[in-house]
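One structure below.
All protein chains but one are shown in place.
Letters are used for the chains, namely A and B, taken in the order the chains are written, and counting of residues starts over at 1 for each.
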Amino acid sequence: MKAALFALALAIVFPLAMQAIDQTFYIGFGARVLIYAMAAASLNLVLGYGGMVSFGHAAFFGAGAYVAGILAVEGVRSAWLAWPAAVAVAALAALVIGAMSLRTRGVYFIMITLAFAQMMYYVFVSLKEYGGDDGLSMPGRSTGLGLDLRNEIAWYYVVLVLLVAVLYLLHRIIQSRFGRVIGAIRENETRAAAIGYPVYGYKLACFVISGAIAGLAGALIANQSSYVGPGLLHWVQSGTLMIMVILGGVGRFWGGPIGAVVLLTLEEALSGSEWLGAYALHWQLPVGVILLAIVLFAPQGIAGLLARRRHA
Amino acid sequence: MLEIKELTKHFGGVVAVDRVSLSVKAGEVHALIGPNGAGKTTLIAQVSGSLPADAGEILFQGHSVTQQPQHMRVKAGLARSYQITSIFRRFSVLENLALAVQARSGSSLSFWRPVAEEKALFEEAAQLASLVGLQDKKEHLAMTLAHGDQRALEVGLALATHPKLVLLDEPMAGMGPEESQRMIALIERIREQVTVLLVEHDMDAVFRLAERISVLVNGRIVASGAPQEIRANAEVKRAYLGDEVVAR
Partner (left out) sequence: MTATLFLEQTLNGIQFGLMLFLLAAGLTLVFGIMDMINLAHGSLYMIGAYLMASLAQATGSFWAALPLALVATALVGAALEVTILRRLYERDHMTQVLATFSLILIANEVVRIIWGSQPIMLSGPAGLTGPVELPGGIQYASYRLAIIGIGLLVAVLLYLLVAKTRVGMLVRAGASNREMAVAMGVNIRRLFTIVFAIGAALCGLAGAMLGPILAVQVGMGENILILAFVVIVIGGIGSIRGAFVGALLVGLVDTMGRALLPMVFQSLFPPMVASNLGPSVSSIMIYVLMAAVLFFRPQGLFPARG
């Protein structure tokens, strides 16, 4: 709890500090990290708490982004309309994809979620009216919250408030009756069915909640740069979200956010690094090496590592 | 209470359960015995609803449940325990039992209120823990329990759903004599409230507890009746009991 409040304080102070030292570029970076923290936290709900290894989370993230993007291009710029619409469409996509995928298990589940996400990817690639391969530029960020979201600091705080709200919601869900059942299904699906739970329905509900939150994160990422591209739905994006969760700690509450902060900061630091010189171009190499080292030497993720130190 | 008619299950070309008919009366302890591979566990799985029936019918309290999913059967009062312990290993004893209580009390599509605040759930779970003799180990993680205690929790999970009929699949599996006595005592305690269909290899326990016994051999019921009839039945002796009695 103390650590969480400290992180929140840090997140609140961050844009002001950046403004003070005249590094306003990093405010946008900070907002992007917060958005990915939300997306990763939503994935952790299915992956970590529900035990469903979904490899197609970018489908819902991208769907939310495209809903916001397409609505903006079509003239619907109010956040009050566009963002809930993004959530609803992503939830619907999760309902359809989940209903079919959850019939399979194990590796087949991983693969079928991946395939559905690729399917959505190709649908948007071939949607020539909305940019196709090149993606879609929006006329600007959403309006209507009584704030000028073009202002980077206002935007950052809107994202932060939403992230905190989502994390609080997830926290409540995990502690609730529903969360308990989801955890029980992950632990022992057969027995959960034998004491009277319709496990398929619970898994599907969990999948839909997770997809809906990813849709909100998608709407935000579209607004972040006023651009949506099919890359948001590509399987590498699903992989990146998954890596954030695994890196942070699967099934640990702070796993998603920690993973997002660490991975994006690492990317940012290495790709802009001066001491790497010309090799900064190849920043993915050290990122890959570091990830691999974490897999081999810190199997519980960073949150696990921190927890272990605290107990020691 | 339970009426099974011509129930059948094939696995590929093998007939595991072959037109089994069986009736369990309300209030009795009915034992189902038979050699390994006779189809007892398959039959339990079909009655509890985790395996579909290829043919035949299952009536529970006069209603057909043959097409009902497992969770509906549990709601109707038909619960089971497992031969191979199947508990929530990383949950505490109390959490295990509370989870089963939760399944039948109120909706679990509740996303906001912390379950830890629900005193009633945990009070009832604590009563169940006492019933199965785990009152001193409520906070222990299930995975840390000794084998006998895990078996008690296994049965406790089935009882927590408030069944009218409980299917106990070899509750004494892997137990020493002392632990078996505890399990027998537990079944004696619950038999007033709940009908029991008991699958068991421990013949002492079967003959002490059962009011009626059915014998399953090669997927078929070869005899069904009071314990003394079964003891006297020539076919049973030949097909099953004989071997074991001699083996002892």
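Convention: a residue touches a chain if its C-beta (ideal position, glycine included) is under 8 Å from a C-beta of that chain, and two chains touch if they have at least 3 such contacts.
In this text, all values refer to a predicted model and were calculated from it rather than measured experimentally.
Note that the absent chain touches A when the full complex is taken as a whole. Only one residue in the set A:Leu5, A:Ala20 or A:Val107 touches the chain that does not appear here, and it is A:Val107.
Residue-wise, the contact with the chain that is not shown comes from A:Met242, picked out of A:Met242, A:Val261 or A:Ile302. Even with one chain removed from view, chain A keeps its contact list with that chain: residues 47, 53, 55, 100, 103-104, 106-108, 110-112, 114-116, 118-119, 122-123, 125-129, 235-236, 239, 242-243, 246-247, 250, 281-282, 284-285, 287-289, 291-292, 294-296, 299.
The definition used in the following text is that only the chains that are shown with their structure count from here on.
Rounded to whole angstrom, the centroid-to-centroid distance between chain A and chain B, based on C-alpha atoms, equals 44 Å. Here chain A touches chain B in the complex through residues 172-173, 175-181, 183-184, 187-188, 190-191, 193-198, 202, 205, 209, going by the rule given at the top. Residue ranges on chain B touching chain A, taken from their complex, read 48, 50, 69-71, 74-75, 79-80, 82, 86-91, 95, 99-100, 102-104, 106-116, 118, 157-158, 160-161.
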